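Dumping the structure here so I can ask a few things about it.
All protein chains but one are shown at their positions in the complex.
To keep things simple, chains are lettered A and B as they appear, and every chain counts its residues starting from 1.
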Amino acid sequence: MVMSWFWATIGCIFNAALVLVLAPLFEGILRKVTARVQSRKGPPLLQSYYDLFKLLGKEDIESGEAPWAQRFAAWLSMGVVLAAVCFVPMGFRAPLGGAGDALVLIYLLMLGGLCTLMAGLAAGSAYSLLGMSREMMLMITLEPLFAVAMIVGAVHANSLRLDAVLGGAVYEGRFGVSGLLMLAVSMASFQALVQRVPFDIPEAETEIMEGPLSEYSGPKLALFKWARMAKLVVYAALFVALFVPWGSGLPFPVGWVLFWCKMLVLVLVVTLVAATHARYRVDQAVRYFGGMLVIAVFALILATYGY
Amino acid sequence: MSLLSKIRETVLCLKAGRVTLPYPAEPRPVPPRFRGRPIFDAAKCIGCAGCANNCPAREILVHDVCQELRIIQYLGRRCTFCGRCADVCPEKAVTMSHDFETATNAIADLSQRLELFMSTCQRCGRCFPEPSPLERLKLKGYRFDDVASERWIFHSKGYLDAESTVADIRIDLD
Partner (left out) sequence: MAAREKLGFLRQRFGSAIVRADLTSDRRLYVFVEPRSVKEVCRALFRELDARYVITIGADDRPWSGCFMVAHNFAFDRDRLLVSVMCLLPADSPRIESISDVVPAANWAEREMRDLVGIEAVGHPYPKRLVLPDGWPDGLHPLRKDVEWDEAPDCDDSGTGYDFDDPPEGCTVVPFGPFHPTLDEPAHFRLYVEGEIVRGCEYRGFMVHRGIEKLAESVLGYNDIPIMAERICGICGCVHNVAYAQSVEEAVALRPPPRAEYIRTIMLELERLHSHLLWVGLACHIVGFDTLFMQAFRVREPVMWIAEKISGNRKTYGLCVIGGVRWDITPELSDELKTVLDKLESEWHSVARAVKNDRNIQRRTRGVGVADAKVVKEMGLIGPVARAAGVDIDCRRDHPYAAYDRVGFRVITAQSADVWGRLVVRTDEVFESIGIIRQCLARLEPGPIQTPIKEDLPAGRFGLSSVEAPRGESHHFVITGENNRPRRWRVRAPTYQNLQGVPSMIRDAQLADMTIALGSIDPCFSCTDRIEAVDVRYGSVKVWTPRELREMAKRPQSGRDIKDS
């Protein structure tokens, strides 16, 4: 018992460190590819690390309506991602995979959105409040999508345990219609889950000036940015674990490398989609996700009937 | 989603390759007609002050210290490199260089000062050929700008002391 706790803790720390260290690299790759698509040279691959270091070294300015809430929101956003990391397999079995069920993960990731709300409220400027209301609208339609994806897996696996849900349970061994539907839905809404164009609506720089983040600077901004980068990795890992599990069971170096290669491909797809799309308006996005939700619920019904 | 259109756009973008230039690291050559910082050649200048009278930014000051010595000072602070001075110069003493990276901490670095020994016409005090009619419109006698404090004195507000000017040149105060 003691040993398993020990290994779980080590695993958590390892996962968190891995995500924290690799997230800026993924962001760097994303920026470099974006630059190539835009006929630019682009920043150095390690630029995201430099940015974070620079921001972390800056003066911590208290601003906005409620500075404590602002700071709390920044810490919480980072904390949520780090907590979620413990439930997500990163090429290995998730360190706390047996400790929580799918619902814990759903709530944890939802908490990430709440951080943005709190940040917007704490800043209290017109633009951050606008960003907050947009985030709220998106959350209402977006989060159920993700929940349904997990639950479809859970229905197929007949268990809410994470290690059962993750690992390809959505297809239930064969290619069930519901699993494929959920794959399509998740692909179509993945940009929004990781807050990239065309669904970076709550932060739309050219409309509402980064919205909730407009009052942030220095270390707090660094935390938010870092959390956002990590979010990309976490969601990508979740997506791979849920929908593209093949090969992860292979022996150590092969399976591990394969896992990260799949993540990389996913990040590249995200980049290309982000680089070739215009931002949607919030009402268009909500309508879009509404449609997706209908499909997702349909898939859930199919899943309960065993398709 | 119009997937086909998106793919077409992506191909279009990738086909172009990298087009940005490593500008500050490597200098970019400029075309021959490029208008950079004007350079005043004291050897060619005859001191007609046509440049000063035609400078839209009023950045060229003229001051006659005495009958024989004229100072033409180019300040270069507000200069927009329009090249009118080079256009009107009858002796081609002003050339537009290719020098455009003129950022400096000391604004005086940009100025050029010409001290010209003038041999004036005994009769009228002028020393340059009759300018074209259009330019003549503007030449209402010489300008006596405040070179010491680097300011241009507006024609209609010429508030120079009578003592500091040369007696036989009529200052036009319109």
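Descriptive notes on the structure:
In this section, a residue touches a chain if its C-beta (ideal position, glycine included) is under 8 Å from a C-beta of that chain, and two chains touch if they have at least 3 such contacts.
What you see is a predicted model, and the numbers here were worked out from it, not measured in a lab.
Listed residues B:Cys13, B:Ile46, B:Ile71 or B:Leu110: the one in touch with the omitted chain is B:Cys13. Per the touch definition above, the residue from A:Pro144, A:Gly179 or A:Pro198 contacting the chain not shown is A:Pro198. Touching the chain that is not shown, out of A:Ser133, A:Ser159 or A:Ser217: A:Ser133 (per the contact rule at the top). The chain not displayed touches chain B at residues 1-2, 4-6, 8-9, 12-13, 16, 19, 30-31, 33-35, 54-56, 58, 80-84, 87, 96, 132-134, 137-138, 154, 174.
In the full complex, chain A touches the omitted chain through residues 34, 37-40, 65-66, 121, 124-127, 129-130, 133-134, 197-198, 200-201, 204-209, 275-284.
Here is the rule we use: only the chains that are shown with their structure count from here on.
The touching residues of chain A, when paired with chain B in their complex, are 36-41, 272, 275-277.
Chain B meets chain A in the complex at residues 6, 9-10, 13-14, 16-20, 22.
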